[in-house]
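Note that this complex is displayed minus one protein chain, with the remaining chains in position.
Naming follows writing order (A and B), and every chain is counted from residue 1.
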Amino acid sequence: MDETFSFVFLMLASTLRVATPLVLCAMGGLFSEKGGIVDVGLEGKMLMAAFFAAATASVTGSAWAGVAAAVLAAEALALLHGLACITYRGNQVVSGVAINILAAGLTVVLGAAWFARGGQTPALVGDQRLMPLFLPGAGDNVLVYAALLSVPLTWWIVARTRFGLRLRAVGEMPLAVDAAGLSVAWLRYRAVLLCGLLAGLAGAYLSIGQNAGFSRDMTAGQGFIALAAIIFGKWRPLPAFGACLIFGLLDAIAIRLQGVRVPGLGEVPVQLIQAMPYLLTMFLLAGFIGRAVAPKAAGVPYEKEH
Amino acid sequence: MKVRRRSLPGPLPIWAEIVLLPLVNIALAFIIVGVIVAIIGVDPFHALRLLVVGAVGSSESIGYTLYYATNFTFTGLAVAVAFHAGLFNIGGEGQAYIGGLGCGLAVLALDRWLPAWLLVPIAIAAAALFGAAWAAVPAWLQAWRGSHIVITTIMFNFVASALMVYLMVNVLIAPGSMTPQSRTFAPSGRIPAMHDVLQAVGIAVAPSALNLSIVLALACCVAVWVFLWHTPWGYALRTMGHNPEAAVYAGTNLRRMTMVAMCLSGALAGFVGVNELMGVHHRIVLDFPAGYGFAGIAVALMGRSHPLGIVLAALLFGALQQGGAELAFEIPSITREMVVVIQGLIILFSGALAHLPRPWLQALLVRRA
Partner (left out) sequence: MQALTPAAAAIELRGIDKSFGVVHAVRGVSLRIEPGTITGIVGENGAGKSTLMSILYGLYRADAGEIRVGGQPVEMASPRDAIAHGIGMVHQHFMLIDTFTVLENMVLGAEGGLLLAGGLAAARAELARLARDYGLSVDPDARVADLSVGEQQRVEILKVLFRGARILILDEPSAVLTPQETDRLFDILRTLKDRGVTVILITHKLREIMAVTDRVHVMRQGRIVAERRTRDTGSEELAELMVGRKVRLDLDKVPSRRGEILLRTEHLSLVDDRGVRLLDDVGIELRAGEIVGIAGVTGNGQSELLQVLAGIRAPSDGRLTVCGHVVDADHPGNPAEMRALGLAHVPEDRLRQGMVAAFQASETSILGYQDGPPFTRHYLLDGPAVGAHCAELMERFDVRPRSPGLRSSHFSGGNQQKLVLAREIARRPKVLLVGQPTRGVDIGAIEFIHRELVKARDAGCAVLVVSVELDEILSLADRILVMFAGRIVGEVEPGRADERTLGLMMAGAEAA
C-alpha cells in the first residue's frame, strides 16, 4: 500500500515536473492564437529564455534576476514576432520558424562566447536555482505553482474580462473589431506580449528550476508539444492543461516502461511513447477525435481594406 | 471600402524587386550578425575574411561547400515546389530522414546482389518514394480533412525522428556496434566521391565530402524547372498556388494537385539521404538531416522559389556552412552555430520582414508621378 502510494506520488511529481513548462508555454501560446497570431516560435522563445535565465543566475547569483532576464529575452523575441506579423503583415509561420532557428543558434553562440563551455552555462547551485517551496525533493518551486495558477488565470482573463472578449473577437473577425472602433493591432500586440511573458517563465523554469543550468537545445521540442497541447485542447485553457498533463504523464511513463513487457503487446518502444503527443495531435487534426476549430482569423494578416 | 489608408507602399521597379530587395535583406542579416560578432569581442571584418577564405580558399573547402550546397539545393527545391502550389512544407527534416531510410534499406537489402549501375538508381528511386510517402500523409490530411499542413508537417518531423531512433537502435543496428548505425554499404551501394572521379580523369583535388550526388541535384533543378514551367501539370500547380478559384475554373482537381505537389516536395527532400548516406557516410546514421530541412525554407525564400535562384542561394548557404566551420575552428569564441544564426536572420528578413526595407527603397527609387 505504501509502495503504491509512493509510486503514484512519484509519478504525479514527475508528471508535474515535465508538464510545468508545457503548461506555461501552452497558456502563452493560447493568448497569441486566440488573438489570431499563429505562434510556431514558442520553442525559440522558451529556449532563449532558458539561456538568459541560467546565464543571469550564474553571473548575478540570484535566481530571481534569472527569471527577470528570461522574461525580457522572451519578450524581445515576442516583439519581433509581433512586428513581423502585425505591423509588417509577414507570414506568421515563417516568422515563427525564423525565431526558432535564431534562438537555437544564438543561445549556443552567446553561451560559448560568454562561458566557453561549448554552449552550456556553468552548473548552478543553491540560490541560483529556484528552490522547492513546500515539499523538498518534489521539485515544487514557485514556477510550478505559477504554472498551475496560470491555467485558471488564463481562463479568467479570456472568459471574464473585457480584454478577453476583445481578444477572442479579434481572432475570429478582426473586421468586426475594427468596425466597433477598436485597434486590432494593439490587441494583437498585447496578446503576443502575454505569450512572451509566459514562454519566458517556461524557459526560466527549465534551466533554473527543473535543471541546474542551460544546455544546448534543452527545450527538445517542448515548444511544439505545447502547440500540440493547444490544438489538442481545442484552444481552451482547461483542456489544454489536461493535454499537457497527459503529455507529461506519457513522458513519465516512457522512462519507467523502458524494458518492461506489457502483456499482449510485448515491449513498448520508448520512442512510440515519445512520439505519442505528435501522433495524437495528428489524429485530432484529422478529425478522428472530434473537430478542432482554430480561431477563424488565425494566420491571416489583417488588412484594413474591407 | 478604404477607411484609413494604411496599406503598404506599392511595388518597386522589377529589377529592384528581384535583385535589390533580396540583397538588401541579406545585407541586413549580415549586418546584425556583424553586430553580434562584435558583441562577442571579435572584429567582424576579420571574421568575414576568415569566413570567405574558409569557404572557397582551397579545393578542399570548395569541395565541402559544394557538398553542403547539394543538400541545400534538394531541400530548397522541395520547399519551392510546395510554395508554388501555395503550400508550406516544413516537413523537410522528416522527409529527408525517411528518404534516407528508403535508400538505405534498398542498399542494405540489395547491395550483395546487384551491381552499382542498377542499385544506385533503384536506391535513389527508393529515397524519392519514401520521402514522398512521408509527405503524402500530411498532404492527404490537408486535402481531404482540411488539417493545416504546417502543423502536421512539424508533427511528422518529430515522428520521423522517433521512428528512426527506434529502427536504428532496435532493427538496423550493425551487429556489434556501440553506436546506432547500420552496417557499412557495399561498394555497389555507394555514390563515388568527386575527388575519386576527378582523379580517374587526371585532375587532382583534395579529398572532401563532395560526391556525384551533386549531379543529381543539378538534374533535379533542371527537372523542376521543366516541370513547373514547361508541363501542363506544373502549369496547373502554379495556378493553384496563385489562385485556387482560377485553378478550379481551369478544371484542376485541387485535392489531387495538393497530393502531387507535396509528394514531389517530399521526394526532393528525400534525396538529402542519397547525398548523406550513399555519398558520404556509406551507412545509415542518425541525425543526418541536421537542419537542412529548415534551411531549405531560407534557400527557397532567398531564391524566390526559382531553380536558378535556389542554386545561387544554396551555394551561399553552403559557403556559409563551410566557412562557418572554418571560422569556428580558427576563432574558438565563435561556434558553428553562428551559421545557424545567419540562417535564422535570413529567413526572418527574406520571409517575415521582407517588406521592411521597402519604404526606404521606395523613397530612393520611385519618382513621384
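Criterion: a contact is a pair of C-beta atoms (placed from the backbone, for glycine too) under 8 Å apart; a residue touches a chain by one contact, two chains touch by 3 or more.
Everything quoted here is computed from the prediction, not taken from an experiment.
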- Message: Tell me which of B:D43, B:D196 or B:E245 is the one touching the absent chain.
- Response: B:E245
- Note on the structure: Contact with the hidden chain, among A:M173, A:A212 or A:V268, goes to A:M173
- Item | Omitted-chain contact residue, chosen from B:P175, B:G202 or B:P232 | B:P232
- Missing-chain contacts mapped onto chain A: 159-166, 168-169, 172-173, 175-177, 179-182, 296
- Note on the structure: Against the hidden chain, chain B presents residues 1, 3-4, 226, 229-232, 235-236, 238-239, 242-243, 245-246, 248-251, 253
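Note that in this section only the chains that are shown with their structure count from here on.
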- Note on the structure: Averaging C-alpha coordinates per chain, one finds the centres of chain A and chain B separated by a number of Å equal to 28
- State the interface residues of chain B toward chain A in the complex, per the touch definition above. 1-4, 6-8, 36, 40-41, 88, 90, 141, 145-148, 150-152, 154-156, 158-159, 162-163, 165-166, 170, 291, 294, 297, 301, 332-335, 337-345, 347-348, 351-356
- Item | Residues on chain A engaged by chain B in the complex (per definition of touch) | 38, 40, 80, 83-85, 88-95, 97-106, 108-110, 112-113, 116, 118-119, 178, 221, 224, 227-228, 231, 269, 271-272, 274-275, 278-279, 281-282, 285-287, 294, 299, 303-306
